[in-house]
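Every protein chain of the complex appears in place save one, which is left out.
Chain IDs A and B follow the sequence of writing; residue 1 opens each chain.
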Amino acid sequence: MNSNTDISAQTMFTETDIGRQNRFIENIVKIFFLIMTCLMILPLLLIIGYLFYKALPVLSFDFLFTNPIDNMRAGGLWAPFLGTIYLVVVSLLVAAPIGVFSAVYLNEYARDNWFTRIVNLAVVNLAGVPSIVHALFGVGAFVLFAGLGESILAASLTLAIMTLPVIIASTTEALKAVPMSFREACWNLGATRWQTIRRIVLPNSISGILTGVILQVSRAAGETAPIMFTGAVFYKAIAEGNPFAYNIFEQCMALSLHLYTISTQVPDVAEGIPYGTAIVLVGSVLLVNAAAIVLRVYLRTRKRW
Amino acid sequence: MKKISLISYAIIAILVFSVYGFVIHGEKQTGHEPSQSIKNKGSDTMVNLAQAWAEAYSGISDTASVEVSGGGSGTGVAALINGTVDIANCSRQIKPKEMQQAFENTGKEPIEFIVGYDALAVYVHKDNPLDKITIPQLAEIYGEEGKLKKWDQLGIANAGCQSDKIIRISRQSNSGTYFYFREALLGKDRDFEIGSLDLHGSKDVVEVIGRTLCAIGYSGMGYATDHVKMLEVATSSDMPYYAPNLENVIAKTYPIARPLYMYSLGEPTGEVKAYLDWIFSAEGQKIVEELGFVPLTSN
Partner (left out) sequence: MKLLHTLFSINGRINRAGWWLLNTPIFLVFTISLITFDFPATEFLEQIQLLILLILACVHIVISAKRWHDKDKSAWWVLFHVIPLIVTVCVIAAKVSSEWWILIHLIAVFNGLWTCFELGIIKGTEGDNPYGPDSETSSESIIDVYISISGISSIIFVFGIFFFVFKEGAGFLFSGLDIWEFLTSEEWYPTSLNNKRYGTFALLLGTFSVTALAMLIAVPFGLGAAIFVSEFCSPKLKETFKIVIEFLAAIPSVVWGFIGLTLMNQLIIQVFNAPIGLTMLNGGIMLALMSVPIIVSIAEDALKAVPDSYREAAEALGATRWQVIYRVLLPAAKNGLLAAVLLGAARSIGETMAVLMATGHSVNIPNSPLSWIRTLTATIAAELGEVARGGEHYQVLFIIGILLFTITFVVNLIADLVIKGIRQS
């Protein structure tokens, strides 16, 4: 293949000469691709700007810490916001250990054979399963079969399985980045496999693992379809300011579903409120993502190899 | 390092065993918890009403909090059959078969309460010249192989609507609203033509119509906004037309109105009974009216 390209390239490229025209073409091409990239990025800025502009009248500290009132036509986001936190935390508690261990298995334990390939394929496919199919699974497995009913626990477990590949992918990436020589040095000192992982591999890849965990949080916070039928409710009255107001065996409100219901089902909602909800949702997700990025950049600067 | 892990083990131990202690403690107290959760589920038509009740009730009762979910009348009845809700909201009457299933499953008969009335209004854009419509006309617009496809067939010139086509806005095919509207228009043996926009919320219907000159749709009377107009409806062209409003619904002259039901499993007791009693009180019924539904006349 290599030699082939070279030969055809030779006949092709000798036709043009290096000159101003080429540089002109090059610049045109560069600008063309730059425009394409910008056109892709522009919507992000426009959308956030638009949401923010529309939400401005309602945004305040109280918006986050008061309950929706007046038939959800006014008030704040306390109940859905707290519900989202519950869902995220519980799903994180389940997904983080399984995901990290799973990546450790794939990277440190598994040999390169057909079984490992199947496991890898399963991870890829788990990431590709549509969110609504995860919802069906959650209904079939957790709500009905396991008898959890529609509850925060059932919804969180569904979210955990859905977001597992996020953690596995970034942890695998991080583990791969630890040089093999580190492990070999440790083994040569007589350490066992787990001791090597515990003392050398995990500490050296903690930044990547944390990034994965943070991304899981952002993914879980934004999902709607998987929690719609497994544990999120239209409305639930809870005490304001009490962070323990939900019980994980009962249902909760969630920001994402709240945005959906107030924008399609609740009449006469004050103009800014759906936009405010959207900007809080987007804002918290992007904030969490930004945290992951900052962490990644910071830890990269103090990388020791 | 060693010291730190020992301390963390100790903390875990204390946590685990205090949970253990609390569980035993909790076992002892089962049955009289300080705050009880009333599970309320069902009809999407009623979900806003149910939510409003729940919200108002949370300010009145310290001993109960109401959990509301929508999903539709079918979901509510299904949950009632499974015994997983305390109150099911239903925009249709429960079927005898479902009644029996619930009895077989839970040993309790569902008890019916009519908590208010809902009138389905037929909406068009506020600039649409149409003012009134008959049930047979609606049937021809929505029904399978219906003949009314264009606005000029209704005898109006709908300016600003290219191609003159009537855009039908409907609801997803298993919502209580859809069922009721279909039955009111077509009886039991004809279906709606596919190809309508089957929106997922009563509000969505009105919002879309408010932006679309050529659209017609149906939704609860309480969902009206400034951008839409409610049509007067007659059962046939030689009958009088009635607007969807409180008087006409109470007088039962408006043809597309229906009662709203709540079902409990067995005679309600305790907190559930208190909640239902409050719903029937003047205060509860006031909320019905505030939300654009029709309160019970007896009050």
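In this section, a residue touches a chain if its C-beta (ideal position, glycine included) is under 8 Å from a C-beta of that chain, and two chains touch if they have at least 3 such contacts.
Not measured: the values here are computed from a predicted model.
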Touch criterion as defined above, residue of A:110, A:200, A:239 or A:270 at the omitted chain: A:110
Absent-chain contact - pick from A:59, A:119, A:200 or A:270: A:119
Missing-partner contacts on chain A, residue numbers: 1, 5-6, 9-10, 12-14, 16-18, 22, 25-26, 29-30, 32-34, 36-37, 39-41, 43-44, 47, 50-51, 97-102, 104-106, 109-110, 118-119, 121-126, 128-137, 139-141, 144-149, 161, 164-165, 168, 192-195, 218-219, 221-225, 228-229, 249, 256-257, 259-260, 263-264, 274, 278, 281-282, 285-286, 289, 293
Absent chain, residues of chain B that touch it: 6, 9-10, 12-14, 16-21, 23-28, 30, 44, 70-75, 77-78, 82-84, 161-162, 167, 172-176, 178-179, 188-189, 191, 194-200, 208, 211-215
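One rule holds in what follows: only the chains that are shown with their structure count from here on.
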Complex contacts: residues of chain A adjacent to chain B: 69-72, 149-150, 233-238, 250-251, 261, 264-268
Touch list for chain B against partner chain A, complex: 37, 44, 47-48, 50-52, 54-55, 57-58, 65-70, 84, 199-204, 206, 222-223, 225, 291-292
